[in-house]
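One chain of protein is taken out of this complex; the other chains stay put.
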Amino acid sequence: MDGVADVGRTARLRVCIIAATLLSFSALASAQVENPVADTAAVYPAATIAEPPPAPITNLKVKDLPNDHGHAFRLTWTISADDTGGRNNVRQYAVLRTPAWKGPFTEPQGAGPGWRNEQGHWWHLVEGEWDTVGTIPSSTAEYVNRGGKARESSDYFPDYVGFSFKVLTVGARGSISESAIFGPVESSGQWFHAGKTWVVLAVLVYGGLMLTMVRLARGGKELFIRPLAGINAVDEAIGRATEMGRPILYVLGLGSPDEIATIASFTILSRVAKKVAEYQTELIVPCYDSIVMTIAQETVKQAYIDAGRGDDYHEDMVYFVTQNQFAYVAAINGTMLRRQTATNFYLGVFYAESLILAETGSLAGSIQISGTDRITQLPFFVVACDYTLIGEELYAASAYLGREPILLGTLKAQDYTKAVLMVLMGLGVLAGILNIAWLTDLFVLNI
Amino acid sequence: MAENNSRKNIFERMFAIDRRWVYGFLMLAVVLSVIAKPIIPIPISREARSIYDFMNSLNSGDYIHLAMDYDPSTLAELHPMTRAVLKQCFEKKIKVIITALHQNGPGMAAAAIDTACQRHFELTGYRPESGKDWVFLGYKPYPILIILGMGQNYRIPFPNDYYNVPLDSLPMMNGIRNYQNVKAVINISATSATDWWITYGNGRYQVPLAIGVTGVMATDYYPYLQTGQIFGILGGLQGAAEYETLVGTPGKAVEGMSVQVVGHSIIIIFIIIGNIGYFATRKKSKLGL
Amino acid sequence: MKRQFPLIIIFSLGLFMVVQYFVPHEKSEFFYEFIALDWPPIIGAFALMLGVISLTRVSITKIKRKKEAWGYSIVTLIGLFTMSAVGVVGYHYPPLTRAFNWNFNNIMIPISATMFSLLAFFIASAAYRAFRARSVLATILLVAAIIVMMRFFPLGPLTSVVGRASDWILNVPNLAAKRAILIGVGLGIVSTAMKVILGIERSYLGKD
Partner (left out) sequence: MDFGTAISNTVAALLTLCIFSFLYKDNPFYKFAEHLVVGVSAGYWVSILYINVVIPNIWQKLTAGKWWYVIPTILGVLMWTRIVKRWSWISRYPLAFYLGIVTGVAIPLEMQTKVLEQIFGTVQSFAALHNSSTDFWAGFNTVVVVIGIITSLVYFFFSKEHKGATGSVAKVGIWTLMIGFGASFGYTVMARISLLIERIQFLVNDWLPGLFG
């Protein structure tokens, strides 16, 4: 749609041009605001009807778009006096940029100055010529002229080249007034994104805390962790099973051996096995994953040896059932009902099938202690079991029992970070209540 | 004490019945209510309306990205959402870029697009075409890196579309580089792909994001709604029914919601009976917690 | 050599990706786009193929050793080979894709969709026998659950009351609870990622 019509032929021709102009206007009005591809065709029609041009826009400012990979300018201005005021006849604004930037070409077309080889693609910089890089509806006071960075894409334009801008105010019937020219300005990419300072701070603080805490824990420093109600529940449940002389069932869940919840479950299993060895109660550990089974066997054997009952340990306490979700659960239900287990432990990674376990267990009248970090399973465990270790409590329980330096250090680092975050949030909320604008504006991420 | 014992064995017998009776009862109730096809009014939540209003505010020719990251096991809740969104896009001539980042999902996504085009053809006589009205990019492994890749340029992870047609030869895709050319991403998912869209899609590229998720996950995403990281949530079958009503094609989800009333009532009655029995037989919690 | 070099790769790549997030400049985007985002899907394809290979191996050993229920492993292998043959060959010989789509629509969809619908029965049976208000916490949970479950019930005048109560539960206490959990999960993911990059956590390397 080239739009530039040569006026001054016969009257008939003028009429159809006016009609065409009005038509193109209606299409323009409905076209979307910011066309991603800079529309190089001149879209403002020549002034066909004597119409006093609307007032031009004032104090145009152009600067490189900050915090980006370059190839972008941000223009701001005050809208024309005739826009939503005065004669209110402003249809739109058009942004023009000089020098013109034509391309990409495979090789230079003709001798002339201004041919630039941009990584194998030829572009032509034409001084004194204007490109239209954007049209914006009325009552908008800013525009981002964003170019691509790939040298071969049609909307690419180079960094570190002085471009000047002007903004045309286009009247309802096509009359135009130009703003003052602003420039030259160079676009460039930044090496640090200022808006992400908060994120850098948070990552450095948390990383530092993590490293120091893990090193302290490895150095054997006594890091305090509060006693957990969950651990008392575990001990009480074992005690009750011994009174009733019925076996204890320990289910490590469906997780793979490297998942944190499964690792935490091994630590608690070793404590349960140690107590079971002391009280000489029977322990049953059906496993879903063969590697988890081997690790569980080693854990239980070691716990028996630590309790001085090495010879009481026999291999088939910990056995592999199957790798199929529902079949595994069905097999455990059978064991629960057959052996009338007094206490059932479900600690580790669980999915939707955990429901059937907890239901059969409560039917068999056994005490049930569960713990998982799968948030979607927690509601069902809470209402179906006697006690549930919720998410991080499972990690805390294993850190409390096992004192393993990495887990302990990480837990303490997370605790202190949460403390810092709570103070930060308190400060922000206070600023919000007292309406201290400059302080609450700090608590914003502009990425 | 005798009276307590007799009450105890009534409830004991009641709860000791074989679980298959419970299954049979639920199955029968659902089958009957599906046949009866009752219809209940569907209240529209703010979270669903904000997605509908946003889509309505788009002009024809705008682009949106529909990310269908689910597989057949959850199509009951999520397929009606996809169909309703596609219907709205085709009606308003909004161009749709579609991806399916779950390895069991692409075949189902292609089928969903086909039925949506067929329905649009039956309504308006025009059949939306690949490359003109919609583009289906298909599946690639490692969703996190695919979401980041599309943030830089769709062509990095997807040189071709699902039918192995090069992207640059699709008329709709020229001038479309990454999320800056797309008005919003609507992620319909049953997996943690939703978390990855929030963290790696909206978190890094600030693309406006709305989600349609299964009931299991829906409540976990309200914090993101408050911070504005997402601008709408369709929660499970209810979200699907709301969107079907908003788009004006009440279908499987709306019918399903009426049957849900029966299903939920059974569960609530079971919980209440169960607890009456529990308190009646005075089984104190053994640990006194 | 077997352990040191992978740790160096992880440390250098991980550190670059962390720093790259804060450097919007064009130069930092080159490696990010053309290596970090372009190559992994290719590796991912082979990694996923690994899962299929180990499934085949497990099924074959089950059949060879006549392990319990080995007959079903034959069904798995038949399903695997026909589907992949129809799919792969189908790409070059289009009429086969009809069979590929037929298998998907009439085998995968019905079975996967039905598999998880079993959970509705397990919830019903558990609701009847296991979901007890045995503690204060369980009571709060059940009361909130029942209110939320009745949010779309047609209760006449009561509908809007229950609806607004459920809406309040979702947007206030649930928002607070899930936001606190999110903060914990976020810190957990970041600490695990840091431990992997700094080589503190090496379990993925396995035993050599």
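Letters A, B and C mark the chains in the order given here, with residues in each chain numbered from 1 onward.
Just so we're on the same page, contacts are C-beta pairs under 8 Å (C-beta built on N, C-alpha and C of every residue); 3 or more make two chains touch, one makes a residue touch a chain.
Model, not experiment: these values are computed from the prediction.
In the whole complex the chain that is left out makes contact with A, B, C. Considering the full assembly, C:193 is the residue among C:60, C:155 or C:193 that touches the omitted chain.
Mapped onto chain C, contacts with the missing chain fall at residues 2-3, 5-7, 9-18, 20-22, 36, 38-57, 69, 72-73, 75-88, 90-91, 100, 102-121, 123, 137-138, 140-149, 151, 166, 168-187, 189-190, 192-194, 196-197, 204-206, 208. Contact between chain B and the absent chain runs through residues 20, 23, 26-27, 30-31, 34-35, 73-77, 103-104, 106-107, 138-142, 144-145, 148, 158-160, 162, 164, 198-200, 202-204, 214-216, 218-220, 223, 226-229, 235-238, 252, 255-256, 259-260, 263-264, 267. Although one chain is not shown, part of chain A still touches it, namely residues 196, 198-200, 202-203, 206, 224-229, 324, 326-327, 330, 352, 375-376, 378-380, 382-383, 390-393, 396, 399, 411-412, 415-416, 418-419, 421-422, 424-426, 428-429, 431-433, 435, 437, 440, 443-445, 447.
By definition in this document, only the chains that are shown with their structure count from here on.
The leading chain pair by number of C-beta pairs in contact is B-C. Our note on geometry: chain A versus chain B, Cα centroid distance of 20 Å, whole angstroms. Residues of chain A in contact with at least two other chains: 359, 363, 375, 386.
Counting partners per residue, chain C has 21, 29, 116, 123, 125, 129-135, 142, 181 as the residues that reach two or more other chains. Chain contact summary for the complex, chain C toward chain A: residues 18, 21-27, 29, 116, 118-119, 122-123, 125-126, 129-135, 137-138, 141-142, 145, 181, 183-185, 187-188, 190-192, 194-195, 198, 200-201, 203-204. Note for the complex: chain B touches chain A at residues 15-16, 19, 59, 61-62, 175-177, 180-181, 203-204, 206, 216-217, 220, 285-287, 289.
Those residues of chain A whose C-beta lies close enough to touch chain C in the complex are 67-70, 149, 189-193, 196, 199-200, 203, 206-207, 210-211, 214, 257-258, 260, 326, 352-353, 355-356, 358-359, 362-363, 375, 379-380, 382-384, 386, 391-392, 406, 410, 413-414, 417-418, 421.
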